[in-house]
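Shown below is the structure under consideration.
Note that one protein chain of the assembly has been removed; the remaining protein chains are unaltered in position.
Right, chain A next:
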Amino acid sequence: MFAMKHTLVALLRDQPGVLNRSVSLFRRRGFNIESLTVGHTETPGISRMTLVVDGDTTSVEQVIKQLYKLIDVLKVSDVSQDPNVTRDLLLVKVYAPPAKRSELMQLADIFGAKIVDVVPDAMMIELSGSPEQLDRFVDLIRPFGIRELVRTGCVAMTRGASTVSGPYQNQEFRAA
C-alpha cells in the first residue's frame, strides 16, 4: 500500500464540461494530481486523458471508480504496471551568450533535443522524452540559467498490439 506514481489513461466523450467534471472530482475527493493532459483520439467524439497521480493502490482504485461514475467517462485503465511509453514535452529558454552556445548545443544533441529558436543571448530548446529524461536534462542546463520553462505533462501508451480503446466497460469492477 506504499505510495507510488500511477499513470492512468481515461477515454471520455467530448461533451461540454467533461474536463471540468473530471478535474473537480479530483479536487473534491482530495486526490493529488501530478499531471493531466487531454487530446483527441483516433475516434471523433472521444478524447483521451492521461493522468499521473500519486497515491497508494487503494486510493488509486478509488480515483478510477469515482471517474467511472462520471457518465461521460467511457474507460479508465491504470497502465503503470504494463510496459508502456510515457512522453512529456519540454520547451525551455536558456540564457546562452555566444561563448556558452556550443556547449549547450552539444548537451541538446546528446539528449536528442532540438534547438527551435536562437537570439543573441538566449536559446529555446525542445525535448520530448520520459519525464525522468526531461528532469535530467533540466538539471544539466540549470547552471546556464533558465529563463522560462514549460512542460506539457505526460501522455502514455502501452506497448504491443493491444489498445486501451473499446469495448467500453463502464462499471468494470476491481475487488478492493
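Here is the rule we go by: a contact is a pair of C-beta atoms (placed from the backbone, for glycine too) under 8 Å apart; a residue touches a chain by one contact, two chains touch by 3 or more; residues count from 1.
The rule we apply is simple: contacts and distances are computed from a predicted model.
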Problem - Chain left out of the displayed complex - its UniProt protein name, from "4Fe-4S ferredoxin, iron-sulfur binding protein", "TldD protein", "L-serine deaminase" or "Acetolactate synthase" - result: "Acetolactate synthase"
Exercise for the section: Based on the whole complex, identify which of A:38, A:74, A:96 or A:134 touches the chain you can't see. Expected result: A:74
Handout entry: Of A:35, A:62, A:130 or A:152, the residue in touch with the unshown chain
Key = A:62
Practice task
Name, in rising order, the residues on chain A that touch the hidden chain in the full complex.
Solution key: 13, 16-17, 20-21, 24-25, 28, 58, 61-62, 65-66, 68-74, 168-171, 173, 175-176
